[in-house]
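For reference, the structure is listed below as structure tokens.
A single protein chain has been omitted; all remaining protein chains appear in their positions.
For clarity, chains are labelled A and B in written order, and residue numbers in each chain start from 1.
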Amino acid sequence: MQFNSYSYLLLLIPATALFWALPVPWRRWYVLAMSILYYATWNAAFVAVPLALALGVHLAARLLIAQPERGRRWFWSGVALVLAIFGFFRYRLFLLANINHLLAAFGARPMSVAWQIAVPLGISFYSFEAISYLIDAKQGRIKKSRFSDLYLFIMFWPHLMAGPIVRFRELGPQLDFARPFELRMLLRGLDRLVWGLVQKNLFANPLGSWVDQGFLHNAVRNNSTVDSWALAVAFGLQIYFDFAAYSNMAIGVAQLIGIVLPENFRFPYHAQSPADFWNRWHMTLSRWIRDYLFFPVTARFRGSPGALYASLLVVMALVGLWHGAGWGFVAWGVLHGAYLVLYRVWESLGETRLAAVTKSRLAAWGWRIFTLTAVTAAWVPFRTATGADAAHMLAGMFGRFRFGFSYPMDFYLLVLLMALFCVVEPFLAESWTRAENTIAALRGGLLAHSYLLRPAIYACGLLLFLIFDDRSTQFIYFQF
Amino acid sequence: MLNPNQVRKAAQEVVAEMIGKKVGDADYLISSGLIDSLSILKLIGNLENRLSVTIPAGDLQPDDFESVDFITDTVLRVARSR
Partner (left out) sequence: MKRAVSSIVVVAATLVCLSGLFALQPFARMSDGLDRVFSALPAWTQVANMFRDPTTQEVSRGDSPIDSFRTLSASWAAHSGAVRVMLMGNSQSLMTSLAPGESPPSGPEKTYPDHIADRYRQAGSQKLFYRLSAGGMSYQEMLWYAMYLSGRQDIKPDVLLVQLNYQNFVNGGIRGGMLALLSDSDFRHKVEAIVQRNGADADAFAEALHTFDRFQNRSGPATTSAGQTLGYRMETGFRRQLDRIPGFNSRGAIKASFVLLMTQCRVYFLHLKSARARTLTGSRIAASRAALADLAEVCGQSGIRVILFEAPTNPAVPLYLTPDDDRQYHEFTRSVASRFGLKILDFEHSIPAGEWGMSLNVPDPLHLGREGHRRLAGLMCAALDQNGV
């Protein structure tokens, strides 16, 4: 069941009502049952995967807490188990394909591709959460491992498929579901849910249909420079709206039952630098990388810029690989790593006599423009089917100029309109909050706002969602 | 043995030095964007020099340095004298 499917949205109403009707101690079991059922609507057999993973991680965490002297061993056993399950489903075929390439290069017979098994949805996300659980246990942040807590932490359905990637210390304490009901909570939840539905159907999907065609093998070879730029921007916008839509829906639905999930996006295309981009884009992933991978690694190599830069590149390449088993994703990650290194080098110049230059307004604008351009360029290998396609498209964008427009005018207008929306989005959000506060401050304003204005706005959003509904599309991040 | 007041004072000074202004002990530094994750490493180095201690950062997370209060707790918990 997709978050934007009719069945999900309609079942959500009674499911939420029943949640609040239940006595507090029953709620966690109810939510767990709902989560398992939700996962089973995709593939009943795959319910076993997160269960096995949670069991293994729980056992490792218990042992490492009980036997601190053997902590390292249990910790690494747990991590190895998670990576083995994750790697088996996610990277088995990729690895085999690459080995076969090598074998073919040496004239050897390729290995056969055994086991045609699908990738369990959300595995990238819950694997990372499981690893963070083990690290937290090793660092003494989790004093006692309770299986039901861990299993619910992983399975909690609003974030199961594609995040936000939550830390146990922020979700764990909420899993007693003891928060009393407040109307404000319901309204905040519905705000996010409806906005997500509109973002997905009205913003992301129409861009997606153009992107799907424009990134095809032969199209890439015949597109003009303007086409390639428009398509790269269109994909950047599509993936933003698509994933932000999913995140909004996840956060909104959790809010309906009183759970606060962390934010995932903060106007990423307003980033002032490559480093700032990662403070705004898929924030829970970059936080995970920072806390559990980058910080411990760099902390060990303190003071060595070379090691810092190398670890940035490696870590970002891994972030790319996490998105999918393909070299295009790795290239995307490496590009981002390179941007970050470049920015760090520039920043370190700030500590020299060049400080006045690095802190100038011109430099700030330069970095803004660089970030937008570089992030857009990096989406190219992320989206194209092959490395050759990516090279073709990037060459068309940056060197081999060809003029003309291949597509109907509506495509270019749509991209322009969506880009403009991105520009004004923070101002719109701010004005919306201000308008809400003003209305609420009026006499009777709060009542009118909650029971008239909001329902009317929800209805408008739902109407747009319904008329732009296209059953054949799915969320991009469900593949990762 | 480190003195909590001495650690707090050192933390306040190091933070103020790095961001160029004084902040409250409970103010969030990382999530508010005042300090980024790489600057935390510099912050740790500065604290180590000032207090003449070693802070083994391998088992820490940036969250442990989220505010002056957190920094004080963290240093008192993990710092070893040189």
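The definition used in the following text is that a contact is a pair of C-beta atoms (placed from the backbone, for glycine too) under 8 Å apart; a residue touches a chain by one contact, two chains touch by 3 or more.
In this text, all values refer to a predicted model and were calculated from it rather than measured experimentally.
**Q** Given that one chain is not shown, what are the shown chains it touches?
**A** By the stated touch criterion, the chain not on view contacts A.
**Q** Given the contact definition stated above, which residue among A:A105, A:L362 or A:M409 touches the chain not shown here?
**A** Reading the full complex, the residue touching the unseen chain is A:M409.
**Q** Which of A:G78, A:P120 or A:G172 sits in contact with the chain that's absent?
**A** Candidates A:G78, A:P120 or A:G172; residue touching the omitted chain: A:P120.
**Q** Which listed residue (A:L32, A:L55, A:V79 or A:L93) would be found touching the missing chain in the intact complex?
**A** The single option touching the absent chain is A:L93.
**Q** Where does subunit A touch the missing chain, residue by residue?
**A** Interface residues of subunit A facing the absent chain: 1-2, 5-7, 10, 13, 17, 20, 40-44, 46, 93, 116-121, 181-183, 186-187, 190, 209, 212-214, 216-224, 227, 402-409, 413, 450-452, 454-456, 458-460, 462-464, 466-472, 474, 478-479.
As a convention for this text, only the chains that are shown with their structure count from here on.
**Q** Which positions of subunit A touch subunit B when the two form their complex?
**A** So the residues of subunit A in touch with subunit B come to 138-139, 275, 279, 290-292, 294-296, 298-300, 302-303, 308, 344.
**Q** Which residues of subunit B touch subunit A in their complex?
**A** Answer in residue numbers: 33, 36-38, 40-41, 44-45, 57-63.
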